[in-house]
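Only one protein chain is missing; all other protein chains are in place.
Per-chain residue numbering starts at 1, and chain names A and B are given in the order in which the chains are listed.
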Amino acid sequence: MTLLDTVLIVIGEIMIGVGALADLIAAIGMNRFPNFYLRLHAATIGTIWGSFLPLIGAALVAAGCKCLGEYRWFMSGGALVTSFVILILGPAGSHALARGTHRSGIVPVEPKVVDHLEEDESHPTSQELQEVEEGDSP
Amino acid sequence: MTGMTEIQMFIIAILPIYVAAFILYTLRALRGPSISDMVLAIDAMSYDLAAFLVILAIYFKQPILIPVAIALALWIYSLDIYVSKYLEGKELGE
Partner (left out) sequence: MSYGEAVLLGITALAAIFSTIATYMAIMERDLLKAVIFSAIQSTIYAFIYYMLMAPDIDLVYIPVAVGLYPAVIIALIKKTTREEKP
């Protein structure tokens, strides 16, 4: 085992440990926050810090461990592909879910000072106003 | 404890933290007040489960277990899209 392999394994283990702690913090926050829009913060922690970072660490560990044999590059590449898939799809899924929830209005926005998005959605758009005028004119 | 490398001992030591996080996520997914809470909890749980599966593949030293994590991370995204499309009141594919 060369020095480079040892450095890769130690950095990867640190990343996996930090990811496990962030995962536990995100799970506690998912149970403690009172509202859906506040739980999105915990979901962000759990997706990026709790899942993206341990996958990068697992890729480094698999690249540095000679005990995995010749297929360790396959494991490293698979972990890297999974990490980038999660980096793209996690925020996109959370955003789609928050958009649908806010438009349907099944969860009230509870600690609220002002909500410009709701005001914009409650007013009719210019195209709808034009359609109403065209319907009334003849 | 004989015959284990130090990486395997590290993974066994880090494992209860992940299991506690999964239990808490599952509790929120089972008793969430609204549908969005349940979908968000199962979504975050599945992304963390993908990371956990890769770490367990390193523990088992079997490279054939890796593609399961990619498939899980890709397909759990579709559940978000279905539920958000239902909540917005649109058809699938619109």
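Criterion: a contact is a pair of C-beta atoms (placed from the backbone, for glycine too) under 8 Å apart; a residue touches a chain by one contact, two chains touch by 3 or more.
This one's a predicted model, so the numbers in the text were calculated from it and none came from an experiment.
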Q.
Checking the contacts here: which visible chains does the omitted one touch?
A. B
Q: Just the residue numbers, please: which parts of chain B touch the chain that's not shown?
A: 1, 3-4, 8, 12, 15, 19, 23, 26, 29-30, 35, 38-39, 42, 45-46, 49, 53, 56, 59, 64-65, 67-68, 71-72, 75-76, 78-79, 82-83, 86, 91-92
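Following the convention adopted for this analysis, only the chains that are shown with their structure count from here on.
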Q. So, what's the distance in Å between the C-alpha centres of chain B and chain A?
A. 12
Q. In the complex of these two chains, what residues of chain B are touching chain A?
A. 5, 7, 10-11, 14, 17-18, 20-25, 27-28, 34-37, 39-41, 43-44, 47-48, 50-51, 54-55, 57-58, 61, 63, 66-67, 69-70, 73-74, 77, 80-81, 83-89
Q | Residues of chain A touching chain B in the complex | A | 9, 13, 16-17, 19-21, 23-24, 26-28, 30-31, 36, 39-40, 42-43, 46-47, 50-51, 54-55, 58, 61-62, 65, 67-69, 71-72, 74-75, 78-79, 81-82, 85-86, 89-90, 92-94, 96-101, 103-104, 106-107
